[in-house]
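Once you've had a glance at the structure underneath, I'll fire off some questions.
Below is a slice of the complex: some chains, not all, each in place.
Chain IDs A and B follow the sequence of writing; residue 1 opens each chain.
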């Protein structure tokens, strides 16, 4: 079969360019698609790129940036939006997912603010930084285990909270189900949930919000 | 126990006032809390209010509005934001959830655009209305059964899509699990998911986005 059928028009339609999901692709495929996208758009992003593949791709794609913990590879980036996105991370084990979100948000043109290791077992850590979060257009909260952090954060700030459950934990965590269910049933409203470990998906939601803020002006209402 | 301990400060902190969850409260409790909130804030909203309770409350709370399908009761509303939110609904069976979202979004100050019965089995219906969705600050998509509509919509428009799975269906739908998993694993990025049947939650996320757009101006960036 002819394997790849890129949706080059996606950026124009949705504001989010097609992004390469590296998990099931080999180095040749990733290199070819990244080059093609970069040539057409001036930027390209691949996620879930292993350290080994990343090293090879840095050698083949001149000007590429790769970050091992985020498992992300980029060529260029979208123009600066002038908007700010926060990435808040409950525990150090959740960092790979948080870094994927942060890398993607920066690639998509936004300034990123980070807070790490601020789990709910030590509330003072998150309470200390509330003001910085208020200044952001969207706040991505990454948490594994019981996934309680988004609920606490959403009870304290005005920006939309984009919650990312992670598969970090063991036993009754069930690969992220505990955190996912927590976030979906959180008692604080205004929480938007994405898939387990989906750092990029959270950045995509935050990007849509930040882009709308950047573009927004009062609508002329019919009533 | 002293049952109720309202969080009167929540609106100031989060931009979303405390809302009454009517499911587990009797008519006396709802009436008392609604009056209290209305007296302090000038507006109050209760969700999951049964038709029977709604009728009684209309008699006790002067100026209240009640809509049976949405199961929502309101006194006053937030000031008009000048922003627009769309509520798109896959099937007629999903309407109670969609109406809860629409009622809440209007209560929260936004203009609401509705599209109903536009499931993916007849794509021409959703394709006909794409332009109207582009003009909104957030698009709430409500779907039961296989929950495919948010994925299709998010592949076509720029605003953030807030997806609400419903418990409509039978058999392998498992009370909304099929739609929930579909939305969480959708191939189109930029989809924010809320709990099954949580129309109000979707309105809360859309409200946070629309409010930010209304308030937004370019930030002065440090770089």
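Rule of thumb we're sticking to: a residue touches a chain if its C-beta (ideal position, glycine included) is under 8 Å from a C-beta of that chain, and two chains touch if they have at least 3 such contacts.
These figures come from a predicted structure and were not determined experimentally.
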Number of identical chains forming the whole complex, with 2 shown: 8
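Note that only the chains that are shown with their structure count from here on.
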Centre-to-centre distance between chain B and chain A (centres being mean Cα positions), rounded to whole Å: 24
Touching residues (chain side chain A, partner chain B) in the complex: 10, 13-16, 19, 80, 82-84, 111, 135, 137-138, 154-160, 162, 180, 184-185, 188-196, 200-201, 204-205, 207-209, 211-214, 216, 218-219, 221-223
